[in-house]
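Every protein chain but one is kept in place in this view of the complex.
Which chain is which? They are A, B and C, in the order written, and residues in each are numbered from 1.
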Amino acid sequence: MIIIIKAGQEHMIDELQKRFGTTNDVFVHQNRVALEGITETDLTPDERAAAEQIIDNPPKAVQGSRLFHLEDTIVKTAHSEIGGRHFTMMAGPCSVESAEHVMKMAAVAKRGGATVLRGGAFKPRTSPYSFQGLGEDGLRYLRAAADAYDLDVLTEVMDQDHVDMIARYTDIFQIGARNMQNFSLLKAVGKTRIPVMLKRGMSATIDDILNAAEYIAAGGNHQIMITERGIRTFDNQYTRNTLDVGAVPVLQKLTHYPVIVDPSHAAGHTEFVTPEALAGVAVGASGLVVEIHDDPAHAFSDGAQALKPDEYLEMARQAFAIRNTLTTPVEEKSEVEL
Amino acid sequence: MIIIIKAGQEHMIDELQKRFGTTNDVFVHQNRVALEGITETDLTPDERAAAEQIIDNPPKAVQGSRLFHLEDTIVKTAHSEIGGRHFTMMAGPCSVESAEHVMKMAAVAKRGGATVLRGGAFKPRTSPYSFQGLGEDGLRYLRAAADAYDLDVLTEVMDQDHVDMIARYTDIFQIGARNMQNFSLLKAVGKTRIPVMLKRGMSATIDDILNAAEYIAAGGNHQIMITERGIRTFDNQYTRNTLDVGAVPVLQKLTHYPVIVDPSHAAGHTEFVTPEALAGVAVGASGLVVEIHDDPAHAFSDGAQALKPDEYLEMARQAFAIRNTLTTPVEEKSEVEL
Amino acid sequence: MIIIIKAGQEHMIDELQKRFGTTNDVFVHQNRVALEGITETDLTPDERAAAEQIIDNPPKAVQGSRLFHLEDTIVKTAHSEIGGRHFTMMAGPCSVESAEHVMKMAAVAKRGGATVLRGGAFKPRTSPYSFQGLGEDGLRYLRAAADAYDLDVLTEVMDQDHVDMIARYTDIFQIGARNMQNFSLLKAVGKTRIPVMLKRGMSATIDDILNAAEYIAAGGNHQIMITERGIRTFDNQYTRNTLDVGAVPVLQKLTHYPVIVDPSHAAGHTEFVTPEALAGVAVGASGLVVEIHDDPAHAFSDGAQALKPDEYLEMARQAFAIRNTLTTPVEEKSEVEL
Partner (left out) sequence: MIIIIKAGQEHMIDELQKRFGTTNDVFVHQNRVALEGITETDLTPDERAAAEQIIDNPPKAVQGSRLFHLEDTIVKTAHSEIGGRHFTMMAGPCSVESAEHVMKMAAVAKRGGATVLRGGAFKPRTSPYSFQGLGEDGLRYLRAAADAYDLDVLTEVMDQDHVDMIARYTDIFQIGARNMQNFSLLKAVGKTRIPVMLKRGMSATIDDILNAAEYIAAGGNHQIMITERGIRTFDNQYTRNTLDVGAVPVLQKLTHYPVIVDPSHAAGHTEFVTPEALAGVAVGASGLVVEIHDDPAHAFSDGAQALKPDEYLEMARQAFAIRNTLTTPVEEKSEVEL
């Protein structure tokens, strides 16, 4: 249950924590106290009297819920504020390929308005015999490129034992779709205070992803973003996945975490990445994360879905223009007379 | 196969039609001749010599293919041109409920910039005991409302035996998702010369819908639109269907027919209709078809997904603004120097 | 609602029909009266007193529901009883190809224990340019072959205008997956008294198919079978569809109509048809409908999924053996002591 504490009764927040905190999960945000496993009949008359409102049966993923935490979470890094009224471009190569290459891509990313440089140093590959990433060397190159252009680093962590090491290089952890319910990994990044971009699993429901995010929040890390990157459906002959644009406003209603769209993994083919990116902007996402490459045919991974620099710059121009269109206030709102 | 005839060899088009037309399906568009069931070895040396290019193994749905018909089809009605550089708003109630009500909705539709008034008089309901529509009376009310506001009529035909009757009232036939592979119905509307909006079935692949459209084209009716209205996936707790925005650019690549987005049936809940509509515009659809109602709680059908007049007008304003943003030429295109 | 009438109060059945039958849908089965759109507050004290039990909110598809009709429906034809304790084999070619060929296939079907001969004369083909069936000639050949071997005929009707004509040849109508929600066609076969095999649509939920069956029952035709033939999922690289075996016991719980399994369209490849057929038997289906062909490579349609005669006979032998195993009573049931 969630108890909304009346003004003037704030002392009750502490008391509830003391009384229930040793046996139950108790979370506090402003004047809201979430008590896991407690129902109204467990409360004393005084406790009940301190409540402005009681919300029974909130979602299990209570810390991520708008019922517990009304206002938008803003994820803050050195160069970015993500969520709320902000719109954030994140771009970079699928894999870090070399110090030179990622430096070049950082320049392109920056030119398109990105404040975050993405790049994989540890790659979750379907086959054990495929290129698995440059490892810590890749992280070094990525960090250097980001620093050269005043960008944040976003990179995937696949293995809970790498969390500390990767933390030395990155500004944002990415949890990939395949690891969305790798609960040990979620707990590991939940113990850090580094922002986490959690990608939706291929067949994860909305509730699944909110519960996965809750594993991170349960560790005390609330700097979380959720990324829609396409789901697996019967329809994958021409696109790699089906971008579930509807998930963006649904998530925005249910949770306060920023919602990002990844059109690259959804589309899977360069020619469809830009339209899907723009759909993501128009549906209201707080940002885009896109893969770029200057020579896709020779990319170490996922070249088929990379935007070339000029394609990326044109996409970014249109994305910012649409975002601007959406958020421009209208002088005279239409009025309907019937 | 498709034979692209050389300039100066146009007489060969007639000859191919004569030689193969009695035993095989032969279609001609400009200098392209599609021959179903014929391969290069069936051609005479003269026929081969007249070919600028031969395309082996085009899609089965050859008349709908860009390989056969390069330029965009423009669907033309009294008040609308749909496809190509045009953007068309179509709006109206789910069901025609009364003469007065549809008239009121026509006024709203028009105010939002619609040129097409949608409304159902024959309703495909999941249960035989649900409201099945007002029938021909409904068509009369719909026609009157459209005429009062200079709008085209779009209404569903569910039954091949109704085609002639509905043709007296409508400007565009709608084939619903459940009937997408009702081949008798497709053939029946294919014999008319009235435009057809074909809605994608809930689990239809891209090729399925192109083949369904081909049943209409095979009858000689080429005024076809394809509408993406959401597909059925594992994810339907918060939205009714999953709007497959990626299908829009995929279809636009493969076929010359206009592609329309129906955000109402995709979202299924009013609060998500506008974001999905805007995603449809940004992804490049040639138009939107949306359900509106002034009193959704008492709508005869599908009230949960209807936009109220002011919601519709605001959505339409944003939709046209985004479309405008997308199609505005950039004075100075960015150039990339690496 | 459903009212279960007390013993001795049977006169109330007539009275309820009279009072509500002109304005509402009223259905009677034994001592159960289903009243569409009526709630308990609409009843008089006498009517309530006559009720042994009142079931509020039964499924919309009430006539098909076990709440209205408890005992298994047995579909009866000249040579078959389908449902209940019976197990029925149905086999034949995908398409009727010639009088001779279907005669040969009838002999094979019979040898394997089939009592129903399937065969298509009107084929719902994805492409308008594919073989569409032999039409009425095919029906004649099919009828002759079935008669020669004392088999029932099962054949698809795709078009409501063909119902009367096909009725002259068939013992069972098949409604194909693509037409599962072609409501005009469902109504048309609902007006006949010929048994109907309704195949589940590719993305039809359990409730969708029960509602589709209700369209047939609403016309007064209660001789209905439901066929699971595989659904469309993300997984179709090695099989054509995903056989949803769980749908069989689910349907058997909810409805009294016999449930049949079609392993041919589910598997899509001969090598997987037999295992899927046996799974269908073991899960408890009342019968199988399978495609057979002596020369699959030259079949007019769907050769890739046809069983050759010896494969069919071995499958049938195993199917009957498993069915026998399932239904053999155990002399001494195990008892558990803990």
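Assume a residue touches a chain if its C-beta (ideal position, glycine included) is under 8 Å from a C-beta of that chain, and two chains touch if they have at least 3 such contacts.
Keep in mind that what you see is a predicted model, and the values were worked out from it rather than measured.
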| item | value |
| --- | --- |
| Contact with the hidden chain (one of A:Lys60, A:Arg168, A:Arg193 or A:Lys253) | A:Lys60 |
| Among C:Ile224, C:Ala266 or C:Ala299, the residue in touch with the chain that has been omitted | C:Ala266 |
| Full-complex contact with the absent chain, from C:Leu67, C:Val250 or C:Ala304 | C:Val250 |
| Residue touching the undisplayed chain, where the options are A:Ile55, A:Ala167, A:Ile194 or A:Ala218 | A:Ala218 |
| Contact with the hidden chain (one of A:Asp14, A:Glu36 or A:Asp295) | A:Glu36 |
| Missing-partner contacts on chain C, residue numbers | 104, 107-108, 111, 203, 205-207, 231, 233-235, 237-239, 242-250, 253-254, 266-267, 271-272, 275-276, 278-284, 294, 309-310, 313-314, 317-318, 321-322, 325-326, 330, 333-336, 338 |
| In chain A, positions touching the absent partner | 25, 36-37, 60-61, 124-130, 158-161, 178-179, 181-185, 187, 201-203, 207-208, 211, 214-215, 218, 232 |
| Interface with the undisplayed chain - residues on chain B | 203, 232-234, 236 |
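What we mean here is this: only the chains that are shown with their structure count from here on.
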| item | value |
| --- | --- |
| Chain centre separation in whole Å, for chain C relative to chain A (CA means) | 47 |
| Residue numbers of chain B (touch at least two other chains) | 203, 207 |
